[in-house]
Each structure stands twice: as structure tokens, then as C-alpha cells.
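After the C-alpha cells below, expect a handful of questions from me.
Only a single protein chain was left out; the remaining protein chains are all shown in position.
Right, chain A next:
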Amino acid sequence: MDLALAPETLARWQFGITTVYHFLFVPLTISLAALTAGLQTAWVRTEKEKYLRATKFWGKLFLINIAMGVVTGIVQEFQFGMNWSDYSRFVGDVFGAPLAFEALIAFFFESTFIGLWIFGWDRLPKKIHLACIWMVSIGTVLSAYFILAANSWMQHPVGYRINEAKGRAELTDFWHVLTQNTALAQAFHTLSAAFLTGGAFMVGISAFHLLRKKHIREMKTSLRLGLVTIAIGGLLTAVSGDVLGKIMFEQQPMKMAAAEALWDGEAPAPFSVFAYGDVDQGHNKVAIEIPGLLSFLANDDFSSYVPGINDVNKAEQEQFGPGDYRPNIPVAYWGFRWMIGFGMTSFALGLAGLWLTRKKFLLPQHLRVGDDEVPHLVLFRKKALSPKFTRLYWLAAIWTLGFPLIANSWGWIFTEMGRQPWVVYGVLQTRDAVSPGVSQAEVLTSMIVFTALYAILAVIEVKLLVKYVKAGPPELSEADLNPPTKIGGDSRDADKPMAFSY
């Protein structure tokens, strides 16, 4: 059989395509749920209309996005059984539990309260309606936690034993699976990156309107909220990334050696800025390096020893038997860099924006603006940036609004492909995980169907997002400003059109 079309290869491509695609929507859903909830909280507390208009605007984009997140998530729940039945048989006892918990605790929460929130504007009193979006937000975070705990178990299996008779892994300590440091660090890293993603999205779209001097009140508020979110999210992403990196040096030295294209162990080990090498020969032809930095990243010590790809490969051969235990080195190396590069670009742009749009006491009197004016971008104390540079900043914010999405995707590609050839590190190899009974034609069919469907839906989704972004925040109606006082809606509204209908 042609190796390129082996069921294992196809199943991996399908998993990669459907999962990376699903994860385009997940971080935006997580962060926009919380940010929309924050804006709605501001509306309920202050009754300033700009907050309600902003809530409706971001809420709409959030809904367009979560719809895709939900439906692409359905595939994830069944894909293990379809394409990875031997994986499912081997790990179901351990891996199934967090998935079931996720469905029972988080999915019901999200899906039920999102319905209440969408249709509840004229059916629920203000504060209860607000509580619904917070419930959705909690649901998204819980969901992320459970599935990341499951993934962490694939990265670093704990709390299980192998039952030789049944030929499977069995759970012995569920609490350990949920709270091992890999799970905590992965959740921390993924959630902060989600907020970096939402922040960049918010800033880019606010910049789009501010550049055109439209919807200034709402977009100024959104801009500040987005910038603060980027700053906090970006900082936490970097910190958690460092923590997770150190854990990976210890738990999956191969992944980190591959991330650095460090072929042979060194003390001190350098951080690679650029490398071009020969995988067959096991060395780099070109390498630009910062001495000692990798040792520091791995062990907080500039002179410590870090094992290389060839060393780990040899060690794993001794432990697990003959074979090639190296992942795809160029993908791991560049995936790692693109993750950091795209993520940090957004972080830097957000920090710059936070400084440029500072207000009040940090700004001289003549540069302060009123509620309905676009803020000046002020780099130094006394003078605003020229119109040309101001425009450049807004444009940069618009053009980079998707950068964290690229960073997230590469982060996952890196961590999943960096674990290869293992599907569960040190326990089960990917080639032993596929469905033996599923034919090449079947996997190929489903891959083509999902890819084509997802591509069509992507076009529809992006067009819809653009339409609603351009439309800006909606005008408020009488009903918006007079929410019901009773659950189920006030009787005075009994014959009025629904505030929201499909």
C-alpha cells in the first residue's frame, strides 16, 4: 500500500485537520464568553448604554463563532471511536472518564445556558439573564479543563496501571489525572492563550472602527478592554509557557530537543534562533544560537546539561526496543518558533497599544479627548503620533488580529507532533492506535467530506463575521432598555414580537 495514503496517515491528517479547525473557534469562544459577560456586567451595574450596545455587538460575534465551535466539537467526541478504535479500546478506561465528565458537567452547562442567553433578553430579569452568560463562560472553562486533563494524560500518563490480561490501561487515581502538573500547566497555558486570542480579536475590530471614526464610544471601551486582556493574557501565556516548557524538558525531553533542533546533548545548551539541518544525518548545517539560554529555559541554570535528539533516541531504543523515536524535527522546530513568534507579536502590539492609548494623569491636558473622540496615540510625553503612524498602528492591529489563532494552531501541532511516534507517551504508539477494521477508502471518504464541509463553512462563517463587524453595534430598542421583571417575561409583553428569534 502506498505509504502516503496508509490509513494511519489519513487518520492522522483527519485528526489534525478537524482538531486544528475546531481549535480556531475554541479560544475565541472561551475568551469572548467572558469578555461579553464582563461588558454585560458593566451594563447591569452602570446602566450606560454603550455597554449594552457593546455587549450586543460582541455577543453577536461570539454566537457566530460558538455555533461553529459546538458543531465541530461533535466530531471530536466520536472521532476516537471511528478512526482510533484500538486507541479507544486501550485507553478508554482512563481517557473516557474526563470526556464523559466534560459532557455531563460542561457541555450541558454551556448549551443550556447559551439558549437561555440568546432567547432570554425578553424572558428573564436583567440579573438572571446576566448570570446565564457567566454560566456559559464557566462552562467553556470547565470544558477546556477536562479535555486538557485528558490530553495531558497522553503527554504524561499517570494514575493508571497496565492490565496485561485485558491488554489495556486502567485508571487507578482519577484525581491524579485531573491535577497532575502537566494538566495544570497545560490548562493555564491554553486558557491564557485563549484570552490573548480574544483580546487581539477585540483590539483588531475596535481599531477597524476607530480608524474610520465610527461607533467611537463603544469601540474605545472595547479597545481598552481588549488591550488589557492582551496584556494580562499575553503575560500569563509567556509565564505558563515557561512553566510548561520546563515540565516538558523533564517529561518529554525528545519534544524539547526537537523544538530546538538540538541533535547532541550539550552543557551549557544554546537556544537556537535559526537552524537548517539534515534529519538523516542528525545534525544542523546552519545554526544561529544564543549560548546557554536553552539550559536556562530547561533548568533555570545557564550551564546545565540538556540531552539532544540523538541521546534521547538512543535512550528510548534501549528502553522500548529498536525503532526510530524521533518526531518530525522541522515541524517541531518551526512549529515551536511560529507559536512563540505569532503569539508574542500580538502581545507586543497590545502592550504598545496600552501605552499609546493611556489616559488621564499620564497624559498632558491638551492630548486628552472626550467620550466621542478617537483617542490620540501618544508615544512620548508631549506629542501625539502623526496621522500616518496612527493609521499604521490601527492597520497593524487589524492585520494581526488573527495572529494568536496561528500561534494556537502551531502550538497544538508542535505539542502533538512533537510527541510522535507516541500517541500516549511511552505507552502506546500511534501506529498501534488506528482502527484495524476501517478501510483506506472509508477514512479517505470521511477526510474529504469533513475537509470540504469545513472549508465551505469557513467561507460562510468569515463572511458573516465580516458583515456583522462592519455593521457595528446595533441601535437599542425600547425592549432592550426595559427588560422584564419576571421569569418567563412580563404579561404586558405577551403579544409583542420576540426580542430575538431565529
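In this text, a contact is a pair of C-beta atoms (placed from the backbone, for glycine too) under 8 Å apart; a residue touches a chain by one contact, two chains touch by 3 or more; residues count from 1.
Operating definition for what follows: contacts and distances are computed from a predicted model.
Entry comment: the absent subunit's protein name, as recorded by UniProt, is "Cytochrome c oxidase assembly protein", drawn from "Membrane protein", "Spermidine/putrescine import ATP-binding protein PotA", "Cytochrome c oxidase assembly protein" or "Peptide/nickel transport system permease protein". Considering A:A34, A:L52, A:I114 or A:A269, the position touching the chain not shown turns out to be A:I114 (whole complex). Contact with the chain that does not appear here is found for just one residue of A:A6, A:V20, A:V44 or A:L63, A:L63. The chain omitted from view is touched by exactly one of A:L5, A:L379, A:L392 or A:I460, namely A:I460. Among A:L10, A:I30, A:L52 or A:L124, only A:L124 touches the chain that is left out of the view. In the full complex, chain A makes contact with the omitted chain through residues 63-64, 67-68, 70-75, 77-78, 80-83, 85-86, 88-89, 91-97, 99-105, 107-108, 111-116, 118-120, 123-124, 163, 168, 170-172, 174, 435-438, 442, 445-446, 449-450, 453, 457, 460, 464, 467-468, 487-489, 494-498, 500-502.
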